[in-house]
Structure formats: C-alpha cells, structure tokens
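Sharing a structure here in structure tokens format.
Heads up, one of the protein chains got dropped from this complex, but the rest are sitting where they should.
We call the chains A, B and C, going by the order they appear; numbering starts again at 1 in every chain.
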Amino acid sequence: MVNKVVGSFEEAVADVFDGATIMFGNFAGPGGFPINLCRALRHKGVKNLTIIGNTAGGIGLTTDFDDQAILFENRQVKKVIASFPFSISPSRPSPCEKQVLAGEVELEIVPQGTLAERIRAAGYGIGAFYTPTGVGTVVEKGKEKRVINGREMLLEYALPADFAFIRAFKADKLGNLVYRGTQRNFNPIMATAARITIAEVDEIVEAGEIDPEAIVTPGIFVNRIVKVTKQEDFPRHLERSFWVKTA
Amino acid sequence: MVNKVVGSFEEAVADVFDGATIMFGNFAGPGGFPINLCRALRHKGVKNLTIIGNTAGGIGLTTDFDDQAILFENRQVKKVIASFPFSISPSRPSPCEKQVLAGEVELEIVPQGTLAERIRAAGYGIGAFYTPTGVGTVVEKGKEKRVINGREMLLEYALPADFAFIRAFKADKLGNLVYRGTQRNFNPIMATAARITIAEVDEIVEAGEIDPEAIVTPGIFVNRIVKVTKQEDFPRHLERSFWVKTA
Amino acid sequence: MGPTKGKLTRELMAMRISQELFDGAVVNLGIGIPTLVSSYIPEGMTIIFHTQNGALGFGPVVTADEVAEKADVDLINAGGQYITPLPGMCFFHHADSFGMIRGGHIDLTVLGALQVSEKGDLANWLFPARGVGNIGGGMDLAVGAKKVIAAMEHVTKNGELRILKECNYPLTAKECVDLIVTDIAVIEVTREGLVLREHAPGWTAEEVQALTEPRLIIPPDLKEISF
Partner (left out) sequence: MGPTKGKLTRELMAMRISQELFDGAVVNLGIGIPTLVSSYIPEGMTIIFHTQNGALGFGPVVTADEVAEKADVDLINAGGQYITPLPGMCFFHHADSFGMIRGGHIDLTVLGALQVSEKGDLANWLFPARGVGNIGGGMDLAVGAKKVIAAMEHVTKNGELRILKECNYPLTAKECVDLIVTDIAVIEVTREGLVLREHAPGWTAEEVQALTEPRLIIPPDLKEISF
C-alpha cells in the first residue's frame, strides 16, 4: 500500500513550485492552522504564490503565532483570496494589508460562505453556483446575476488549488482524518479541492483505530501526512475531550 | 426546551397535507429507509403527493419490505422525483412503473448525484449549480448549458420539500443524529432541505451521550423524533459495531 | 433639543436585544455588542448558539480569569474568543456551517452595524476612512438568517447619523435588517418604512426622529424601552 506518512515538513512541501496556488486551513487563531507546513514553506522560499484561506495571517489577535503573515514578510505572495484578509486593528496593519495597499499583492476578497462553497465546488466537480450572498454589494461587481425563485443571486465559480495545507487531529495510515472541535474550519473542504493535500496532525494511528462513523475526511483526499513533534505553547489541552457526557 | 420527541408515527405525520412534497431517505434496501413513517403516511391516506427519493419503492430486491410502493398501491402519489424509480426486473414492474407508464403518475428522473446535490442546494440556500452530469443525454432536455473551464455543464436547480422522512440510528433529545453504516445515504441531506424533518430512530438518548465530533446531523435540522419500538425482521445486528479495530 | 439625554449602555442594549430570543432559537451573535447578548438569556430558556467557524450548542465564553484553566485553542467562536463545551453541542466544517446560514436555519442573528437604511440595507464591514475592510461572514449572515437585528449607537461619536435614507458606506446586504436596536430606540423595518417601537427612558419620538434621517412612523402603541 502507498505510504502517505512523510518524515518531515520540509519533505512534505518539497514539490511546491514558484507560482503555485496553496490553500491554508485556518480561521481566527492557531487552532486548525498548519503552522509547521507554513514555516516549511517560508523556509523553502518559493515565490509568486497565490494563497487561499479565511485570513491572510497577522489579523492581530492576542495570541501571536506564525501564520501566513510570515510568507508576506518573506515576499513570497503574489495574490491572496480571502474573506478576512486584514488586521482587526487598523493601527496594527498586517503584512498583507501593507502589501495590498502598496499594490504589491493582488487581493480577491470573498464572503466567507461563498469562499467555503467555492472550495467545496472545486473539490466536488461543481463548475459554478448561484448564491444570494453579496447581491447589492461590491462583491457583485463583474458577476452574472439572475433571479431564482424570486430572489436575486450571483454566479460564483469553483476555486481549486495546487496544494492544500491542512491541520487535523488524528490520521490513520490510509489518510482518514478526524479533527478536534472548531479545528475543522476550512480543512475538510480544502482537502477535497487541491491536487495535493498535505495534512499536519498530532497523531498517526493504524487503519481501524478511528471509529469509521466519526471519520470526517476520507483518506482518498489526503496525499501526505506529517506528524507534529513539538507542540506549540498555545492554550491546548490534549488530554481533554470536548465530550461532556451527561450519563 | 422544545420537546422534539413524538410518541407515535401517526402523530409524527399528523400535519402532512394533500399535495405535500415529501422526501424519503432510502437507497436500495430497507437500511436507511423510514419504514414506519411510510406506513403511517399510507394509513393517513393523504393524496396527490410528490415524493422524492433515490427509488420510488418496489425495485424488486430479494428483501421485500414496505417502502414507497405502498403509497402507489394506495393511489396517494401524483408525482415522483427519483434516480432509480423502476424495478430492477422488467418482468416484475413496480407499482410506480405501472402508474407512470399508464400516465397516472408524473415522473422526473434525475441522475443520482444531481439529485443529491439539488437536495443539498435546497437545504443550504444555493439556488442552482452547474454540473457536467447528464450532458449529451436525455437529462439535458430543456436545461441551460454552458461551458465552464472547457467543460460543458448543465444548470440544475435546488429541490426543496415540505417534509423529509428520514431514518437514523440514534438521536439525542436536541435532535442531533448519528447513523449506522450505509444507512446514511440521502438522510442527512434531506434533513436540511425540508420545512419539517421527521426522524425515525432506534434509540433516543440524553444530550451529551453522543460524541460531539461524531454527530452527522445537527439537531437544528430535526423537528420531530420517533423511536422505533418493533424491529423488522431484516438481517440486522444491532449489537455489532462496524468498527473493526486493529489495536 | 433639550439637555443631553441618557443613553443605553452596551449592556442595556444587549439586555433589550435578549427580549427577542425565544426558547429553542438558533442564534448567531456577531462581534461587539451582539456578543454581550449571550449574558442575558432569559431564565429557563434554551438557546442554541451557532458560530460560523463550525460549532452549535456550545456554552459561555471563557472569561479572562478562566483562561489558564479552561481555554482550548480548538474551541473558539467567530470572534476568536475561547468558548466552553456543553452537552449536545456539535462540530462541522465551513461549507456545512454556511449552508446552515444561507439555507435559513439560523433563527436570529445580531450584527453590529455602521449604518442602516430606511429599507433595511446594512453597512457594517468597511470604514471608508480605512480604505480596506474584512467581509468575513457578515454578508452571509445578513442574507441568510431568518431575522436580522442590527445593533449600534444611534449616531457616531461625531454626531453623524447612522440611520439613513441610503447608506453611504459600502453595503453588507440589501434589505436584510428586521429590527434596529440602538442606545436610544428600537426601530422595526417594515414595508411601509421604519416604525419606532420603543424609545429610551426620557426620550421623545421627536428627539429620536431628529437623530434619524428617514421619517419614522410613530405607532399609537409606542413604548419606553423596559427590561
């Protein structure tokens, strides 16, 4: 059987090329973000990347961590497709914000639900879809609009990528993944939408050690698995399950 | 808190009206089919129904069971939207087949993946989508076609319903559902697409007794839950989990 | 106008908004004033909170002095705050989460606002002075939730009006707001126009109208905001 387990983050990103389009699972903090894959990408130094994700890093939360901001600092990004690309605090602009305002990086800003649905569409072979989100706003600029069931909707196209860098909790050796709480965010849908999906996980177990009814990402979507060896200093309580039993 | 648990199948379907559109979770056998809700609907006797499902009952498998065929026998169906509406054996036509061929029931036949995606679209507020399935076949008749990314695709519209009759394994009192193996089939997506979703389950437990990472249908999609009291005589092994552990 | 009138604090605005909750409601709260609403759930009422980053049915936000004990990086809300687990909660990915929103499965969302128009247009994502803004999940919530409450101070710190005939800030969504709750009034958006339902204690309808660009409809049962 094909071995999906890769020994290091450097090895996992070895074939990322200049000009590649890369999705990053993330939301508003370090949970659910593939921090070690991101660092390996900065170390590799490939340029002219298009990055896709909810944020573009450096949004200014109290928890500071190495997110996509390090790629901007290293001048590796050409284009960003995101829903929340800027800092929450105007007085502390992110590297992305500075480079977008300086005209050095191109930005496509997308409503969060439309971003998620476009990614899923790419993974699931849907060419485009009509959504009511964005009608009457800057988002509709240049887009086809039609009335469906009495409601104006915009045509939005599938958004695929060359690579998806994702974060999960456990993988089995077939690549089946489970997540932990709100760590899921964009990770399961991005896994479907890239030619190569690389998952950063806390633990790798044998096939059969994860409940088949609880698997979120089937292994067929995952090409490479890398185990995190050093835990970050975030408020993380791995010993604790979120399962508050009443029984 | 709103109580979603209903005491009987008759009570659960009490507000189904003449002319209603009803989705039935099902695939090619009794697993994942809400047999008791279907029986209660026959008993209620409402007419001019539009029924949506993978099959329309009576497809002629070796395991005989009360599926949507009983609604045709009772002349309750006006229209069928299905992917596999006919018997697998031409010599044993289903009640649906006879009534469609006699012009008594209207049929809309839909490729299975398109059917699933149209149901999900209805549940998730997507008005329509473009899919490559059906191009160059009878399915494209009357549909808009466009080339997306070099590929011809058809425009397919969301398919909602008044009621979804679904089958699950366990519910908690908030309506959160888990399924058992291939019982899932269309059930989780139908739960999202109807105004009223009614779930037939083996077991009802307290909130918190199901692993939150394993919940498939969040309770917000489920309006009523009814417990099956008499197990059917199918090859069912409730004591057995599908979890074949290697450890 | 007479002397400066008393205005509702953010906490009182949240308390007033909490009166719109109902038992079993599925609720998504935006950042800011809306978040405070979760502190004022009426006794005995069960509210299912939704957060767009993929959770339903979770418990209260972790307070500052609970962080060391309770914070978990994998249990956050859309504002990045740590939240707590509750029996019956569940998790899902972003496409499912926004499917719930877009599909009309969220009963109520409370969103912070910068401007609201006479027709219920909402502007809440971009300060023109900054030049850039984050869209985030607001457009989807404004379009998808069954009921949208816009929460804001009635005028800006500089006294500029926020309830306008037409928004001049970039829109979040058209004709989406059902109810506006400010520090001086509760205003319902109807087909006939904006209906002043309640005013803050000590305020008159005329005084609220003076800080509101569109004409307010004053119904016979106009009330004072009470808690």
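By definition in this document, contacts are C-beta pairs under 8 Å (C-beta built on N, C-alpha and C of every residue); 3 or more make two chains touch, one makes a residue touch a chain.
Note that the coordinates shown come from a computational prediction; the quantities given were computed from them, not determined experimentally.
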Touching partners, among the displayed chains, of the absent chain: A, B
Which of B:43, B:145 or B:236 contacts the chain that the document leaves out: B:236
Among A:35, A:110, A:174 or A:225, residue touching the chain not depicted: A:174
Contact with the hidden chain (one of B:19, B:45 or B:181): B:181
Residue, one of B:28, B:148 or B:205, that touches the chain absent here: B:28
Touch list for subunit B against the chain that is not drawn: 27-32, 54, 61, 63, 83-86, 88, 90, 97, 100-101, 109-117, 119-120, 131-139, 169, 179-189, 216, 234-237, 240, 242-246
Residue ranges of subunit A at the interface with the undisplayed chain: 1-2, 120, 122-126, 172-174, 176, 192, 206-209, 212-213, 215, 218-221
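Simple rule for what comes next: only the chains that are shown with their structure count from here on.
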Shared interface partners, meaning chains that touch subunit B and subunit C: A
Farthest chain (mean CA position) relative to subunit A: B
Chain centre separation in whole Å, for subunit C relative to subunit B (CA means): 37
Cα-centroid distance, subunit A relative to subunit B, in whole angstrom: 33
Multi-chain contact residues (two or more partners), subunit C: 85-87, 89, 91-92, 98-99, 101-102, 144
Junction residues of subunit B - those touching two or more other chains: 124-126, 206-209, 212-213
